[in-house]
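What you see is the complex with one protein chain gone and the rest in place.
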Amino acid sequence: MPKNVKPVYYGDYLQLDKLLDSQQPHSKMYGPEAHDEMLFIIVHQVYELWFKQVLHELRAIYKEFRAEQLDDRALQLVAHRLRRVLTIQDLMNDQVGVIETMTPQEFLEFRDYLVPASGFQSIQFKELEIILGLTRDTRIAFDQQSFYNRLNDEHRTYLEELETQPSLFDCVDQWLSRMPFLQFDDFSFWDVYQQAVTDSLDRDEEIIRQNAADDGQLETELASLQVNRDNFSALFNNERYKSLQEDNRVRLSQRAMLSALFITQYREEPAFHLAHQVITSLAEMDEKLTIWRYKHAMMVQRMLGTKIGTGGSSGHDYLRRTTEQNRVFKDFFAMATYLLPKSALPELPSAVRQALGFYFRHDD
Amino acid sequence: MPKNVKPVYYGDYLQLDKLLDSQQPHSKMYGPEAHDEMLFIIVHQVYELWFKQVLHELRAIYKEFRAEQLDDRALQLVAHRLRRVLTIQDLMNDQVGVIETMTPQEFLEFRDYLVPASGFQSIQFKELEIILGLTRDTRIAFDQQSFYNRLNDEHRTYLEELETQPSLFDCVDQWLSRMPFLQFDDFSFWDVYQQAVTDSLDRDEEIIRQNAADDGQLETELASLQVNRDNFSALFNNERYKSLQEDNRVRLSQRAMLSALFITQYREEPAFHLAHQVITSLAEMDEKLTIWRYKHAMMVQRMLGTKIGTGGSSGHDYLRRTTEQNRVFKDFFAMATYLLPKSALPELPSAVRQALGFYFRHDD
Amino acid sequence: MPKNVKPVYYGDYLQLDKLLDSQQPHSKMYGPEAHDEMLFIIVHQVYELWFKQVLHELRAIYKEFRAEQLDDRALQLVAHRLRRVLTIQDLMNDQVGVIETMTPQEFLEFRDYLVPASGFQSIQFKELEIILGLTRDTRIAFDQQSFYNRLNDEHRTYLEELETQPSLFDCVDQWLSRMPFLQFDDFSFWDVYQQAVTDSLDRDEEIIRQNAADDGQLETELASLQVNRDNFSALFNNERYKSLQEDNRVRLSQRAMLSALFITQYREEPAFHLAHQVITSLAEMDEKLTIWRYKHAMMVQRMLGTKIGTGGSSGHDYLRRTTEQNRVFKDFFAMATYLLPKSALPELPSAVRQALGFYFRHDD
Partner (left out) sequence: MPKNVKPVYYGDYLQLDKLLDSQQPHSKMYGPEAHDEMLFIIVHQVYELWFKQVLHELRAIYKEFRAEQLDDRALQLVAHRLRRVLTIQDLMNDQVGVIETMTPQEFLEFRDYLVPASGFQSIQFKELEIILGLTRDTRIAFDQQSFYNRLNDEHRTYLEELETQPSLFDCVDQWLSRMPFLQFDDFSFWDVYQQAVTDSLDRDEEIIRQNAADDGQLETELASLQVNRDNFSALFNNERYKSLQEDNRVRLSQRAMLSALFITQYREEPAFHLAHQVITSLAEMDEKLTIWRYKHAMMVQRMLGTKIGTGGSSGHDYLRRTTEQNRVFKDFFAMATYLLPKSALPELPSAVRQALGFYFRHDD
């Protein structure tokens, strides 16, 4: 191979001439350079590089989900790449600590020169959100329109186009819905399962009645338990499930939700191992993104107090509000509400277990 | 020295016989041991050990603040120990990742045996909150009374006693109020300063008007700017400041707030270096505690969905609500709202600078 | 269930009376308490708690490997628990930063009262090393005997007994040796593979000759390449492989090594997914332990310079020397030397691929 390969020089390979020439502090244009503007620029550039890498992985994952079929070799690749995204997210979350080494005053030395630039204008980040499956109607109000007004036409058109494509969320939903585990002849799994969950919710009610600190709490807890009962029974009732979706209480389709439940319950089954890893990683990705938004919000508050951001809106509030709402795979979290301990789990008929095992045992 | 020192054996020194004999999974009392209960126990025990260490540091810091005078040697010790607390907090925040290696199902295997035990019953954690300065009226509703009902008498009495003591917050407030920097003859610092801040708020208004994405946003932003103007001018008006305090909009006393502002503005002055470090560390401690509550809330949701916790209340909601409200040193964050860039800062008269410098220059 | 469960109180469940009563600074026995001795005690106690948890996981994993057969459900459990161990190790590695908040002088305030206690006397840590598979002859000289002299009889006997048991390393070796993937009729995998590796080593030689900075380097690199050639061909020659083992150049048995290579090369095969995860996790466990030893050594040097430790030996040197040598799964690292890019990999006959796939496809 190396024969026909032309020799490579480190700096050329990484295009360091361009990369290291892309930091131009604006303070210099109006007076002496503010020492800390360099940090501000580089921290944001590093985030953009990581965004590019995360998008690189997500697009590859997306492609697998869009393919004719998603066999286990592909699924393994998906799981492997999702784990990589999670590792990068951990780093991005810790990186908030680097920008926090800048004091509010050091920031004020150049902040006014950045107006009206704003993190809202990071196209890659919006792209990330859209690919994951954040849609206008699931975004917080501000995100639904007004931030689009800040983008140049090229960027706005690009993102609006992207919003018309199916998202990773949609792909995952279809993939889960396709799963054939929901009906097995002579295996009334769901009846047994519903009974078991109902029993466990009854136990919860008992616990509440025995331990409520006062009437107020008793009432609140019983009410939220009732919500759980309703949501659960809705899982088995097309009509009621639809209305849950309309109220944005669940987002996954009914079939996908049931498959996800089944896979999570029987994750020890070899055939579910990868699928369960993928589901868990998607939930973790959501969680880490949420923590990033949260730490980011804290950092902005620390830097600006309740001052407005360079974009002309108080970033701190904005970020705080998105933290909770801009979540895509929340259903996977909520699912824990209906999980049973292994001990309380209906035994799978051996035919089914067999079907879920390996044809080939490497320890025979 | 070693002459009269009796030889020490590692295991005896650390009392490992007791320490490693304190893990008794309850699942064993009702059936086969749930493998993961050990993790659950040890993770909580490690937290309790860190709480003990943090309390050890906070009490020592507290003692310095309560002393006759707090000279720079003492202040340095305070700063040093606060930094240690921050390091421990980082570890405690990362530790959430360890408990997250337990799946919801693995937790359900023993969860029912823990009823009605609950993290609310961690006396050391409540002690930590109280020493920092969390008071009943600053707590969220649930914390104000009902969790006390869950404690045994000894613990309840102990905490209620503790609540009658001055907190670290109170000490810090008094220490800041004592500072003499607020009046210097012939140095109209505060007039100059107020003018400068007003100018900067005017610039903010301009930015808003130039960049608001739409009328809705314009209105919102101008409103929040007005709040900043009001809060700021209140800093110099005893009456209005009192009312801000009554509405829980600020907690620090007026003098303390102004000292904190002055110190932060002139942090480069040698005499302020330590004081500024202490203020910053206290704010960071608050921030890290907030992030711990937040990650903790995410973890509970992931483990239980919207199920109730073993204590009979949905811990996830509880933790989420405390995240924002149970903050003690929030004022130090808000302060950034009124900070000026060094360039816009009134020059200190040389007499004052001299007073804030070292008598002794080790680079003469 | 909860009916017959007796109510649990948080503090009783965690046995906090014992746990939080196990910190007795010795400085108090000889004068005023050294403030930082508490940190020293608690940091070590936390390590001991984590050691207990890691041992809890390793023993469970060990049990699976010792069982009649290790089916995929079991293997998944093994992989899951190894990941947990890795997460705990990350935390233990970061924890070094907490002890580093103690200055050398703060340590000297109580160091003399600890003589001759020493970390060598942590039975759980030695147990951990032995269970993993660290044997006397693979330990560094000092570890082979003299540290045993520091233990009380009970502990020495316990560890010496333990050394007679098969270790996790032995189990993993047997498990890999059992694998039937090494002979498939009409599939001359190993011949094809050897040829491919030889080609790649030839390419390396070319690279060396083209790029050696000078003759000295050329010689060194060609020599180390020759070592790789010899080691590789030894993999297929019982006699020469045995001699590599006798020189402690490899530790895995020949069959195990070849299975590990095969699994790593074809990790995308569903049937290998879990096995590959286990191999990788074991290598990472080794790596993280090594990094812990290294950071630990740095910390000791920082605390004591080249002073001796309380145990009467210079811990810094000791730890530094163990860092490299006390590794158990080093062969998994070295393996990369013989890996081929997927593109250069001999295609598996469809019969074999079929055998390695799932009987059941959940995306048909």
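Points worth noting:
Letters A, B and C name the chains as they come in the text, with residue numbers starting at 1 for each one.
Operating definition for what follows: a contact is a pair of C-beta atoms (placed from the backbone, for glycine too) under 8 Å apart; a residue touches a chain by one contact, two chains touch by 3 or more.
Small disclaimer: the values here were computed from a predicted structure and weren't measured.
For the chain that is not shown, the touched chains among those present are A, B, C, taking the whole complex. In the complete assembly, the contact with the undisplayed chain comes from C:265, out of C:53, C:89 or C:265.
The residue from A:60, A:192, A:227 or A:351 that touches the chain not shown here is A:60. For chain B, the list of residues touching the undisplayed chain reads 1-3, 69-73, 76-77, 175, 178-181, 203, 206-207, 210, 267-271, 273-275, 355-364. Residue-level contact of chain A with the missing chain is found at 1-2, 4-5, 7-11, 13-16, 18-24, 26, 30, 35, 38-39, 41-42, 44-46, 48-50, 52-53, 56, 60, 80, 83-84, 87-88, 90-91, 94-95, 97-98, 101, 112-124, 152, 155, 310. Residues of chain C in touch with the missing chain: 103-105, 108-109, 111-112, 115-116, 142, 145-147, 149-150, 203-204, 207-208, 210-214, 216-217, 221, 224-225, 227-228, 264-265, 267, 283, 287, 290-291, 294-295, 298, 301-308, 310-314, 317, 333-344.
Quick note on the criterion: only the chains that are shown with their structure count from here on.
Computed from the mean C-alpha positions, the centre of chain A lies at a distance of 33 Å from the centre of chain C.
Chain C has its Cα centroid 39 Å from the Cα centroid of chain B. Taking each chain's centre as the average of its CA atoms, chain A and chain B sit 29 Å apart. Annotation for chain B: residues touching 2 or more other chains are 112, 115-116, 310.
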